[in-house]
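This report concerns only the one structure given below.
Part of the complex only, each chain left as placed.
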Amino acid sequence: MKPTSFCSNSAETLPSVVKKIRNFVENEVIPQESLLAKNDQSELLALKEKAKRMGLYGNFYPEKLGGKFSRLTDYLPLAEEESRSEYGPMIFGSESTLDIHMLNHYADEAVKLNYLESLASGNIVASYAMTEPGTCGSIPDTLRATAQLKEGYWQINAKKWFICRADRAQLVAVVVCTGDESVPVSQRLSVLIVPADAEGFHIVGKNKIFGQHQGQCELELNNVMVPENFMLGGKGEGMAVIEQRLNFGRVLRSTYWLGLAQRCFDMMCYRLQTERNKAIGLADKQLIRQHVVKVYQALVGSRSLIYRAASELDNHLPADIAVKVAKLSTSQTLSLAVDSAIQIYGAEGVSEQTPLASIYQLARTTRILDGADEALISSVGKRLLNEYSDKHQEYSDKTKPTCKTTPIYKTPPISETPAISEKACIS
Amino acid sequence: MKPTSFCSNSAETLPSVVKKIRNFVENEVIPQESLLAKNDQSELLALKEKAKRMGLYGNFYPEKLGGKFSRLTDYLPLAEEESRSEYGPMIFGSESTLDIHMLNHYADEAVKLNYLESLASGNIVASYAMTEPGTCGSIPDTLRATAQLKEGYWQINAKKWFICRADRAQLVAVVVCTGDESVPVSQRLSVLIVPADAEGFHIVGKNKIFGQHQGQCELELNNVMVPENFMLGGKGEGMAVIEQRLNFGRVLRSTYWLGLAQRCFDMMCYRLQTERNKAIGLADKQLIRQHVVKVYQALVGSRSLIYRAASELDNHLPADIAVKVAKLSTSQTLSLAVDSAIQIYGAEGVSEQTPLASIYQLARTTRILDGADEALISSVGKRLLNEYSDKHQEYSDKTKPTCKTTPIYKTPPISETPAISEKACIS
């Protein structure tokens, strides 16, 4: 889970891998997208196996499990390529990256032995269950699932919904309360690993997203029993596990969204250069060019913000602001990019003839999942303002410049020049 | 003019200079802003002299003229600090940077001898006259000023307006037509150096901006004669001179705008932390935090775009797209930042009690000068789309990846890793 645990066992250069991924997506994945959109599992499996054979699988897993890169910032260019197709993260095994790092970092050794290899080989899939029906999003205070320790086993009762991959996961990390409401929420939650074939574990419904089932399910756990050592981290340490996963996950997902946004931009630009559109001079229209420029600016801005966030995670700096701003920004960028591309494609853009309609729906969910925009704005705004709270001290102590605006002034390239980090502290 | 001619004769580290500039602005300039706003020339002169004495003057002049940095990307952190006050660029001599580089690069040796030292020492000031009344902005095709070579002298007739610093400049670089309309505009224009005391050179009016004269003047040149060697570059090479100056100038000005935008952000945040505002919980309001987050996101995004543009100029890459996008973006960022700060300050924000009212007016002009937004969007959109025009070739020749999306994929930090530049070419 910690970026420090990232490792490098690749003999290849980054550009070489990036190129392979790009070619694989371009030549193998994208031509099969219409099949994959119909949920063709055999095609998916075939592509996954091919990616494994070519050494393109699990690129950001821990070193001992085959990962290639030890720094998130190194993985980003690769991740963008993986995700130019919505099916990329499944095919390259990246959908398990978060689960693997979480288990690798927090699970008991016995649990690791049970599951890590199988996860890394793609033989099994894990899921993560936090959100509950009737509560407000994923606000930890409102969670009602419980686990009680009874004779060496956790007895779990929970209702969860909109749980990704729950339809095909062999194990689910379930967030539960191991304390009552008298315990502060920061010490109330725990995360338990639950095998999907445990007695009392039920998939009670499939949640549709925009009219289609995409793997999200509603779960009920009735007196499910799991061994005591199936807890990630210690009892009441769930918030730490959740937050680490969340920040790490936000950066990864933002990068995948960026890959899709770039794809939309590329599609839009190529489309404008087709003979048919040249004939009517579409690319000469200012409102069309405005689409192009706005998306381009958004892409470049979001890419920079993601890089900053990843860099802070890599360097064990407080990354909360950077991560949330990157997520907010990339969500906007993907929404803008796919919306613009649809506008250029017209009716075809909302039809089954392009991946845009599907990406458009995904884009809408990005402003809700991983923290709704409103919650993130409020939280980031608070954090940013805190940086300015001891104004009087700063102003009275000019000889000792403080670091108040560090997160603002420190741009990625500058942060790489050691000398400048001092400057960052000045500002 | 060329970034290659940038040089470094500073023994100090960048962070050390940055710190000095920041302290100077904070302690010397900002406390005098209300005096400076009243056009107090003696105060201005005193600060300029003080900056010189402290070795903080002309930081980005050519090496031989005292400049400290050879790369634009190195100068950016400094430039942001210089420009936290609107008066900074005058006090630190940065208002002459463009003129000095232009003369250094394009002027005849005799002309350089005449003027460069005086410009660099701040004893004289230069101006640049392109825009004409009755024409559309600075569209080169519509320029009507003329110069004809007569017995070793250029005879100039021109009307120009909204010419910055014209009220105190000792020499003016005037854009003229040296060919008639049969000559393509790319070969029609030339740039001539005109001493302000030349016979026939008249300041016929002062242009007010938002009700206040800020140095812009309307000029008439009636049969002004200047020696043949007062031309910058060759006859008909004006467009090259203009464009180089423009791109370089756009990046510098964007950085100055960013410095002001950061100041507005800082002011807004500190203001929200005053006792008075804490008492009414202003910083807890979501709409207030939204202001903070949006400005922060804009600042970080624009800073990254400026860095990219500067980096391309430093590396002699085609920088047109990057420069224009940086200008568009920073103009928006400054507008947003000062607008938000005013909203937080309320009536005081539009009064004379803060610099915000003045910055707000400046911000409005940024969307017109150096290319109106609409013109830039159209031009950048066209350039971006051109990158996608030979799609079919690219798709049929997979073994030879092209560089079509270089400007998109190449983020600043990545571009510094040589290995990645190959990736950039792949995409």
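The letters A and B name the chains in turn, as written, and every chain counts its residues from 1.
The definition used in the following text is that contacts are C-beta pairs under 8 Å (C-beta built on N, C-alpha and C of every residue); 3 or more make two chains touch, one makes a residue touch a chain.
Since we're looking at a predicted model, the values are computed, not measured.
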item	value
Homomeric assembly size (copies in this file), of which only 2 appear in place	4
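The rule is short, and it goes like this: only the chains that are shown with their structure count from here on.
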item	value
Contact footprint of subunit A on subunit B as seen in their complex	13-15, 18-19, 22-23, 26-27, 73, 77, 80-81, 262, 265-266, 269-270, 272-274, 283-284, 286, 288-290, 292-293, 296-297, 299-305, 307-308, 311, 325, 328-329, 374, 377-378, 380-382, 384-385, 387-389, 391, 398, 401, 405, 408-409, 411-414, 416-417, 419-420, 422-423, 426-427
